[in-house]
Structures are given as structure tokens and as C-alpha cells.
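Apart from one protein chain that is not included, each protein chain of the complex appears where it belongs.
On to chain A.
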Amino acid sequence: MLLTDTVSSDVKDVGNNSIKCHTPPLMGYLDQPPLTLHRTSYMHMNFCNEHNVPECVLSLGLPPVWTQSGSSSDVNVVSLLNCVYELLQLHRRGLQTVENMEMEQLKSSNSVDSLQLTITRLKEQLELAKRENTGLLERERQLQLKVKSLQNSLKSEKEEIHKLQNIVSSRASQYNHEMKRKERELNKLKERLNQLLVDKKEKRLAIDVSNKLGRADGKRSLWKTEKTVAKHEGEMYKTLLRDYESRQKELLLENAELRKVLKQMKKEMVAILSSRKPNVNGDKQDNGVDSDEEEEGIDSCKESVELFSVHAREKLTNGVRRQLKKLKTHVERLDSRVHLGGTIFCEDTENVPQDTSKEMGKLRLEARQCKDYIQKQQHLLQQKLSAQCEEETSAMLADCHMFQEKDCLRDEWKTLEGQRKSFERERRNFTEAAIRLSEERKTFEEERATWLKHQFLNSSPFADSKKPQSHCAFQTRDEGQYCFLISAVAEKEPSRASLPERAVTSPTPGCAPSVSSSTSDLLHTLSIICENRYMFLPVLW
């Protein structure tokens, strides 16, 4: 375009030049805006000037318009016109091409518009198609689900069929079995029938009792009459009635118990609900409580009237249901409040969760303690059992809790043994001593007796006054009774030691055994035996 611009500008230049060179009619063909004119005039100044006109002409590609004839710059009008004509042609062609191009541009813009339209249309179509596709997918999925469920139901149906077939087959086998059994029995019957028909000698059935028995209850049997029939019927109905009565009694008792329990439940629920301070919904509760109290009064007086009144029963059950509902709502409210944990609580409800938590804590502690206790007990039990298996320790541990007492007992026993031994020793000593004593006594007595004899025999008829009278009393007796003399003498000096002597020497032949008895008496009288100490000394002699 620059070329055309320059061409047009050059044309201007030439035009200007021609203006300068006096060709004004060319101006009409050139309707350039004044700006370009201005430009061309500017260009004119740069592109061509007086000195390089031929060069400019040449550079424009035009044949030289001058004929080099002389120094005058006479312009070849023909070639100039030719140039102008060529320029105009050029210009026309350019315009033509511009028109063509404008036309083409219009066309292309039209086609672009139409293409845009088709694009939007196709996009819409695409959208539609996509939506349809998703719809179809959805349907396919649903159909697949349906297929699966149908398959499942088919499977279950098949299973059921299978089960039914099994049942049918088991029933069939059972029927077959029964049939066979019946057939076998029938065959046996037929055989037996044949046998009976053939066998003429039929054995008659008979009973052979050595003597008739009496009835078990001792009563006489009665004839079958209508009275007995009636009696039997009566007995049967009595049995049935008795059974029904007992059952009814049981049910009555049960009912009474249940009613009591229900009443108690109701009372307790009322108590729980009325103990709460009136809350937001306090009015309703109060009303309910009041109505229930009224009911309580009614119920108590109705109780005595009719226990089976359906009305009373319904009232009771309805009352209980109502209370339970209230209690439930109350508990739900408490729960929600506990969850919220807000500050709107009144003291009661605030304390409630705390109380419950405290109680829970207490209960948990108790449970833990119990568990520990149980574990300890189990542990001990296990120990004990394991200990039982060990024979060595078992015997040891058998009376472990009696050791102290056993020790005491052992010590006591030891002391007692020691005492017993000492007693034995002493007893032996005593017996020996007693034996010796008795022997000495014996000899002494004998000597005395002989001495006395001598004395007596040697003595004068005048008795010694010193001799006690008791002596004379005993003088007539035998020698064997000198012991009494001795004893009488001994009496003079009442010493306990001498007392048993009487017993000792009284039966002279039986001296030996008497010695033994004497020992105990001796010991006794010697009062060596302290009763409370020497209880173990058996008088075994």
C-alpha cells in the first residue's frame, strides 16, 4: 500500500509539479483528503526537488518524461499522459482489488457468522446429546440393579424349590416306609388267618386264678346303672372344676400382686415428678400431679368395692402410662439440659447432673472395690488350692491357725507330764516309805507286844495307874488285837499319822493289801496331796 501511497503521493508531487508546471485539470481526479495533501506537500519537499527530477521519475519506474533536449525542462506530454494513464489504471485496479477484497471480507464475515451459528447449534446439540447419554446411563444402572435383584429372587426361589423338593422326597420316603410296614402287617395277618383257618384246634383263652382277689380299695364293685354313669360324669366335672378353681386362685393372686406393683410404681413416679421444682412446664406437671392425687383418692376407695372393675383397671393402667410419659419427657429434658450445659438452669436441675455424677462415681468406686475384693478372694482360693496339691506344705498349713493354741497346749501338757512324773516319783517314794514304815511298825509292834507281854507277865497284880483304862478294856482280847491297844495308846497322842495305823493292822491276815490302801490313806492324811494340784494322781491301787 505504501507503494500506492507513494505512487499517489508522487502523483501528487507530479500533480503539484504539474501545478507548478501548469496542469490544473488533473486535480479533479484526485480527491485526497487535505491531510494527505499536506503530507504529499511534505513528501514533495523530501522526495523530489528541482535537482533530482529525472532520478525521481526513474525511481518511480516511469519512463523518462523529459526529452533531453536542451536545458529546459520541457515535459514530454505524451509520456506524461501515458504515465498518468498508467497511474490511473493502477489506481483503478487497486480500487477494484479493494472492492474485491471488501467483497471477500463481507463474504468471509458472513461465513464466519454462519459458522458461529452452526457452532452454537452444534454445542446445543452436544449438550442435548450429553444429557441424553447420562439419562441412558442412569437407566442402564437401574436396569442392572433390577437384574441383580431379580437374580437374587431367582436364587431364593430356586433354594425354596430345592427345600420343597427335599421335603417332598422325605415325605415320600416316609410314606413308602409306612406303606411297606402296613403291607408287611397285612401279609402277617393273612398268614395268621390262613393258619387259623387251617388249624382246627383253637386254644381257648382262659384265666386260671388260684383264688379271686379283693379289690384294692376294699369296696364292693357296683352295677353299671345310670346312677353310676351320672356319678362318673359328676366326678369328672368335679376334677375339672377343681383344677380351674385352683388355676383361677393362682391367677387372682398374681393379678393382685401385679396390681400392687403397678400402684407402687405409679406412686413412686408421682413422688419423683412432684419433688422437682416447677420448671418452665411446671404448670402442666402440677396439673398432672393434682389429677393423679385425685385419682389416688378415688382408687383407694374403689379398691374395696370392685377388684374386677374394668374401669378401675383401665384407670390404673392409663394413670401409670401417663406418669411414665411425664417421667420420660422429664428425663429427656434433663438429658438435653445436661448436653447444653447452659447457665439457665435452676438449682435443682443443676444439682441433678452433679448428684448423678457423684452417685455414679460412688457406684464406680464401689464396683471397683468389689472387684478387687473378688480378685483377692480368687487369688487366695487359687493359692489355697495350689497349696493343697503340695503334700508337704499341706500338712504343715493344715492347722496353721491353731499353732498358738497348740503351743500352749503342748507346754501345759509338758508341765502336766512333769508334774505327773514327779507325783509318780513321790508316790513311789511314799509307797516305799510306807512299806518300810509299815514293816518297821510291824516289827515295832511285835517288839512292843512281846515287851508288853513280858511286862504284863512280869507285872504285879496291881495295875499301873499310868496305864489308861482303855487298856483294861482291851485286855481280854487276843494278841491280834493288841493293835487296838496300840491304837488306844495312839489315841492318847492324837496325831494324824497314827490314825491310819488302825486301818493298817486291823485285819492281820490281810496285811499286804491293806498296806496298799494304807499308802493312799497315809498320803491323804499326811496331807501331802494337795487336791488342786494332784488331781491326776489316780487312786489305782
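Assume contacts are C-beta pairs under 8 Å (C-beta built on N, C-alpha and C of every residue); 3 or more make two chains touch, one makes a residue touch a chain; residues count from 1.
Definition applied: contacts and distances are computed from a predicted model.
*Asks:* Any idea which of "WD repeat containing, antisense to TP73", "Autophagy protein 5", "Cytochrome c biogenesis protein CcsA" or "Chromatin accessibility complex protein 1" UniProt assigns to the chain that's been left out?
*Replies:* "WD repeat containing, antisense to TP73"
*Asks:* Would you mind spotting which of A:59, A:100, A:174 or A:369 touches the chain that isn't drawn?
*Replies:* Hidden-chain contact among the options goes to A:174.
*Asks:* Which of these touches the unseen chain: A:89, A:239 or A:317?
*Replies:* A:239
*Asks:* Which residue among A:124, A:199 or A:372 touches the omitted chain?
*Replies:* Selected residue, touching the omitted chain: A:199.
*Asks:* Can you list where chain A touches the absent chain?
*Replies:* Residues 164, 166-167, 169-171, 173-178, 185, 188-189, 192, 196, 199, 202-217, 221-222, 224, 228-229, 232-233, 235-237, 239-240, 243, 247, 251, 388-389 of chain A touch the chain absent from view.
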